[in-house]
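Every protein chain of the complex appears in place save one, which is left out.
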Amino acid sequence: MADVVFKSVSKIYRGGVVGCRDIDLRINDKEFCVLVGPSGCGKSTTLRTIAGLEEVTSGELWIGDSMVNEMPPKDRDIAMVFQNYALYPHMKVRDNMAFGLKLRKYPKKEIEHRVREASEILGITNLLERRPKQLSGGQRQRVALGRAIVRKPKVFLFDEPLSNLDAKLRVQMRVEIKRLHARLRTTMVYVTHDQVEAMTMGDRIVVMQDGVIKQVDEPVRLYDNPRCRFVAGFMGSPAMNFFDCSVSRKKNEDDILLEGDGFSISLSGIEFSHLTSYRGRKVTLGIRPEDIIDRLYSQVTASENLVRAQVITEEPMGSENYIHATVGEKNRLVMKTSGSNRVNMGDDLELVFKPGKLHFFEIKSGERIV
Amino acid sequence: MAKKSQEYILERKVKKTVIYLILIGGMIITLTPFFWSISTSLKPRAGIFSMPPEWVPSEPTLEHYGRLFDEVDFLRHFINSTVVAVAVTLLGLFLNSLAGYAFAKFRFPGRDRLFSILVLSLMVPGQVTMMPVFMILRSLGLINTYTGLIITGTISVFGIFLIRQFVLTIPNDLIEAARIDGCGEFAIYWKVILPLCKPVLATLGIFTFMSSWNSFLWPLIVMVREEMYTLPVALANLSGQHATDYGLLMAGAVVVVIPVILVFLAAQKYIIEGISTTGLKG
Partner (left out) sequence: MRKRAIILGIASAGLISCFSSHAVSGDRRELLVWAMGHEGTVIREMARRFEDENPEVKVITQAIPWSAAHEKLLTCVVGGVPPDVTQMGTTWVAEFQSMDALEPLNRYMEESEFNSGDFFESTFDIGYIEGKNYGVPWYIDTRVLFYRKDLLEEAGYDLPPETWDEFLEAAIRLSGETPEGRSRYGIALPVADWQMFLVTLWQNGGEILDVETLEIFVEDLEFHGAVDFYREFFEQGAAPLEDPGHELLWAFSRGIYPMFVSGPWMIDQIRRQLPELEGRWGVGKLPGRKTRTSFVGGSHLTVFRDAENKDDAWKFIEFMSRPENQIQWFEISGGLPASIRAWETGYFDDKPEVSVFGRQMFDTKSPPNIPEWEEVATRIDQRLEEVIRGGRPVPEAQELLRGDIQRILARRLEEGDARVILWMILISVVAFAVLVAYIRGVRIKRFLPVKTPEKETEYDIMREPPGGMASRGLQRFLIPYFFILPAVLTLTVFLFLPIFGSFLISLTNWNIYTFSELSNLRFTGLSNYMDLLNDRIFWQALRNTFVFSLVGIPLNVTISLFVAVMIDKKYISHKSFFRAGYFMPVITTLVAVAVVWMWLYNPEYGLVNYLLERLGIPPQRWLSNPSLALPSLIIMSVWKNFGTNMIIILAGLQTIPASLYEAASVDGADAWQSFWNITLPSLKPTLFFVIVMTTIGSFQFFDEPYIMTDGGPLNSTLSMILLMYRQGFDNFNFGYGSAIGYVLFLCIVGFTLIQLYGRKRLQER
């Protein structure tokens, strides 16, 4: 019904600046879809093409059953929440929320009802008579949400709605928006540069870079199976560790030997067979911080495949502790351990990379080696 | 230590007093002409030339004000001035802000070049074009009409410039939100931009009102019949070639000036706000 479909949509600004290119994407009805990527990656542009705030240069954009390339924003039956809330400063909260309905000539009673309903959902009934200036950031955000809700649009668009809030509020609002989605059961497209938001909120995540979609997938699959080095590095905090290493066959064995600056790991088993063809070449090895284990604090007793590292510093977070360390001359890594695992600068560590959690990428293209 | 801080406080007090004295003194000098004209306008004819001058009239009278309305029909001129100034201000605010908004927030071919031509035309002295404009008005049959005076005073390049500067500071988000909310392009201007422009509209409004109310030469030229004269023209008429009735003249001056002062006092807050938010400050 209200799915959003991109058929090789491109947006090229005047002067040749690429907004987004060749976007092929289907956002399903009632889906919560998150567009994520670093700033300038084209996620906002993509969102704005849905809103009709950017014209599509080529390709087709469908909302529901209609091709909307030429349709003005007001006819697309969408609502948008802006990063800066974009509340009309000269109107009371009530009027801000009712504005879109008034313009569409809804009966007064209906407007009244919808505003009340939305404000109850968001818990802002006591703010209706205030002006935006008199509200806190979180309250403004709620009003902006309310303004979108009352319209009961086919698609909700969110353009980094939480980035102006402080950390605590952000977490709270995250939950609330998610709840809202559960309640309203409407298609939502959400843009953010924060991968945590993306992971926690999205039914599906679209990772973008330089105007191009890198990967579309459900959060966990995205996390576990990043399709390229960029996605792997972008999702997750602290970010995945990457090491360049050369691939060779271990003497007299079928095992594969990875050698990098300051470490060497031998891998055996069928799951690494895909590396065989890379023998004699270099690849990028990726390992997430939580997949690195300190030998002292684990049951692992193996004495091989140990990676020796030296602590630079630690970031104790209470429940967990991030340890920054060097491996060899130039390689650096971050590992995540439990909060009780405290270290001192200069400590030598013996680490183990969980074999099943290794990711391999081509050096040049950054593509995942499958 | 205690002594030092006492000295410091004393010094501060002295400084404060001195500055207050300077400010008040300057203000007295600045306002003397006003005071003097009010005072003179209240003196009976015989007392006007008295030497030494009387600061406060000993026998105040309103005779000059009475004569102003009996002999000269200042009321009619007052109405003329009001009609023209109010119409010029309202129409001007509307049309200038419409254009200023377009120059600030739309992209269209020729925009920047056109705008630079507008700004350049600010430097052409107005008197250069007086005769041609008069001819054009004449060919449109607008001599001696309110319309003629209003149409030539409405659009101001300065106004467009001022509004544009202000609208540039309005976030695009608001306009986009309005488009999504379902506003037509005019509705965006009317329901979102215009209310947001209040401070700059107040500033521009009062400047437009003032310059329309105060202008002398142009109304004199355009308005052929005396009953269509605006106040400053009627006031200029009160001075003779060789001898002048100062009581009447001062009363006239007071009547001309008071409405502008009232308008200014009413809108003072907005003017300051407008000047500080439009980038007028440079």
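Letters A and B mark the chains in the order given here, with residues in each chain numbered from 1 onward.
Heads up, the rule we're going with is that a residue touches a chain if its C-beta (ideal position, glycine included) is under 8 Å from a C-beta of that chain, and two chains touch if they have at least 3 such contacts.
None of the values given here were measured: they were computed from a predicted structure.
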Contact set of chain A toward the excluded chain (per top definition): 13, 48, 51-55, 70-74
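Everything below uses one rule, namely that only the chains that are shown with their structure count from here on.
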Chain centre separation in whole Å, for chain B relative to chain A (CA means): 56
Chain A - residues contacting chain B, complex: 51-53, 72-74, 78-80, 82-86, 88-90, 99-100, 103-104, 147, 151
Residues of chain B that touch chain A when the two form their complex: 171, 173-174, 176-184, 187, 192, 195-196, 198
